[in-house]
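A quick write-up on the structure given underneath.
The complex appears here minus one protein chain, its other protein chains still in place.
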Amino acid sequence: MNARRLLAGPLGAILLALVLMAAAMLVAGVSPVDGFAALFAGALGGPNQIAETLVQTTALLFPALGICLAFRAGLFNIGAEGQLLIGGLFAGAVGSHYAMPAIVAFFVLLLCGFVGGGLWGGIAGVMRAKFGANEIISTLMLNFVAVFFASYLVVGPLRSPLATGAETAPLPPSEWLPILIPNSRLSIALLVAIALAILLRFVFSKTVFGYDLRAAGEAPEAARRNGVNMARMNVLAMTLSGAIAGIGGATIVTGVLHRFNTQLSPGYGYTAIAVALVGDLDPLWICVAAFGFGILEAGGLAMQASAQVPKDAIRVIEGLVIVVLAARRFVATQTEKTTA
Amino acid sequence: MAVDGVDLDLYAGEIHALVGENGAGKSTLANIAFGTVKPDAGTVQASGTIGLVHQHFELVGRLRVWQNILLGREPRRGLVIDAAGAKARVLQLASDNGLEIDPDAFVEDLPIGIQQRVELLRELQREPSVLLLDEPTAALAPAEIASFFTTITHLAERGTAIMIVTHKLQEVISYSVRTSVMRHGKIVGSMLTASTTLDDIAREMVGGEIPAVADRAPTTPRPCLSVRDFSAGSGSNRVTEVSFDVQGGEIVGVAGVEGNGQSPLADALAGVATYTGTLTISSSKKRPGVIPQDRHREALVMPWSIVENAILGRQHDPGVQKGALLDRKVARADAESIVERLDVRAASVDVPIKTLSGGNQQKVVVGRALLGEPDLVLAYQPTRGIDVGAAALVQSRLMEARNAGAAVLLVSFELDEILTLADRILVLYRGNIVGTFDRAEIDRAQIGRLMAGSK
Partner (left out) sequence: MNDAASVVMLIVSLTLIKATPLIYAALAGVISERSGVINIGLEGMMVAGAFTAVAVSGPTGSVVLGIIAGIIAGALFGLFLGILATKFRVDQIVAGTGINLIAIGGAAFALVLVFGQPGASKEVPSLEGASWILIALAFASAAGLHGLLYYTPWGLRVRACGENPHAVAAAGLNPLRTRIIAVTIGGALAGLGGAYLSVGELNLYSDGMVAGRGFIALAAVIFGRWTPFGATGAAIFFGLFEALQFALQRSGIPNEAMQALPYIAALVALAGLTGRVRAPAADGVPY
């Protein structure tokens, strides 16, 4: 990403976000100075605040990387929210049911998230490949189905007899992800996410699979005519995309909540779309973007508490950032080939 | 700059030909005159309205003929469209201009020649004082061209100023009163057609001598591609139980008007569309060299570099793929070889291919298809939309591939290109091969008639 493009795109969007943020504070009757002070103090004011910001960063990073992979393949996966939830559900169900030693739990539970999210994303991929069903609508629908499916399970079969709310039994402490900063919620999930970003970048630029995937996204018809099995690519990319988001759900269960409930995500899967776009669909820039949005998420709560600016203002700003960035064309959409 | 400091006058009652190479700025000039492109400087003045018949017709396939013709000027009865009145008006308009049309037909069901009639009528109902026609004969069979010009000449006689944008010089000589030549965005010559010759116009167009195509060398034919009872495609654009052979060391040209089954035939032979019948390829190579019809959509990944595009299609071959990884060295070597062999003008092999001119992009496509000396080459409109120099180079490389023993199937809508290159010509009409000519017995007039469906 060169300097001009950076300024025209992500950086411009961030500046716009700050201006709009100030406007939102004024609307709420708060001086922007106080508002921003509250926001940044809440996000970066001390080790605990920074740790919490990084917790939010991690939660956004996984679905954003998943979305990045799908978008690069020309597939509009709007379903990271549902994929994240199902990934968390699988990890929570298995983790609360079987006690495992730490090292086994680490791999098994992340794998559960991978499988759960992958299945959920894969449904949309198969529908696309088999029937040509538009993945935008199918992933949106699957988000709702995921919520009802998960809440049915935690209200019914998976509900912990000990729990007060609708949630699974807690995971045994041996299955919790190791904590990076003492007395915080920040686990090694952050490192897993960053490693995944590096791996993705490598896959995109160096491997044949990445080459095929990018070809499918940039020029679907040329890809189809030149050895890329588009049906297979659609299934694979949607599955992997969902799987990455699903790992994210699993790390929230094993690293933060230590149980599964349907309040797992306050909309990370949607915010992650903005993160992926601000990061220019480049895994490493997405890490930076996720940190920026992590500041907003963590600081927004503090801002609401101390400056009385409703944190939902942040959602509005994310939306505007998405709209501004969408003015550039990211991927050659495959809409011309689908009927839906 | 596509168009640069142009002065041009059109006179009522005259057919004016605007000629020039692909990329010379002719279409841009027509669009500026019509108003769809805004000029940076300068003015357009006309004594009345200006009409434009586009090269690729701008029609709505799923609407009816009358809806297309009267779009934006529908007769009304209160708030709603007066459909009966509209149809009557279209019939009247058609008969006034000596054209026949079914106002109720859906445009997408009509053959291309009739679709052009719809577009022409749409422009005529606005009674333009100036009518611009952008490559109007590109989609017509030679036999249809004469009747088209009868209509146009008739219009001119009734006082319309007409400008025909074309690259077909024979038509210029036959039908126009005045000729203007464009090169690199400028008008380099304007003359009375009667006082010039075809060769003069051609030289003016290119700005020098027309580059020659490589010579045809004697070859020893051997079986390569054999097609029997071959059917592909659907709807009106399909081929039905065709059988033919292409030998190694010959170029077989498929002549025909667009939409007579060429695309499904080429796609099926290239292995990207389904077919029935038998297809036998005797080749030591893994795949044929394919030059598809639409380089932007079907051949290239526009944001990618020449290096990345150079291996598209071979990315799974051993040698290009090392384990799960791509061998970038191979890709770079291939890209450099393409650039050298096809004389691709690019700052480096790492620049995005979208920054290259159309001619240079096409050279990359052709160079990639010819990498590894394929036994069979499938070339679909290989010189479409590129300048004469690049076209001659592409044609030469195809001829050289043939001379080296490759079997070349050439699909082109430019009869001249087929006549230049082909050893044998098949005429395709409505999905059937309606004529076969060896090079020695080519009869241009007869081919033209067959392309239009007559004997």
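The first chain written gets the first letter, and so on, giving A and B; residue counts start at 1 in each chain.
The rule we apply is simple: a contact is a pair of C-beta atoms (placed from the backbone, for glycine too) under 8 Å apart; a residue touches a chain by one contact, two chains touch by 3 or more.
This one's a predicted model, so the numbers in the text were calculated from it and none came from an experiment.
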Given B:Gly61, B:Gly98 or B:Pro223, the one touching the chain that is not displayed: B:Gly61
Touch criterion as defined above, residue of A:Ala28, A:Ala41 or A:Ala163 at the omitted chain: A:Ala28
Selected residue (touches chain absent from view) among A:Phe106, A:Trp120 or A:Tyr270: A:Tyr270
Absent-chain interface as seen on chain B, which is shown: 36, 52, 54, 58-63, 67-68, 71-74, 76, 79-81, 119, 122, 126
Touching residues on chain A - with respect to the absent chain: 24, 27-28, 76, 78, 127, 130-134, 136-138, 140-145, 148-149, 151-152, 155-156, 270, 273-274, 277, 310, 312-323, 325-327, 329-330, 333, 335-336, 338-340
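The criterion applied here is as follows: only the chains that are shown with their structure count from here on.
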Gap in Å, rounded to a whole number, between the CA centres of chain B and chain A: 47
Touch list for chain A against partner chain B, complex: 206-209, 211-212, 214-215, 218-219, 221-227
Residues of chain B defined as touching chain A within the complex: 270, 272, 290, 292, 297-304, 308, 312-316, 321, 324-326
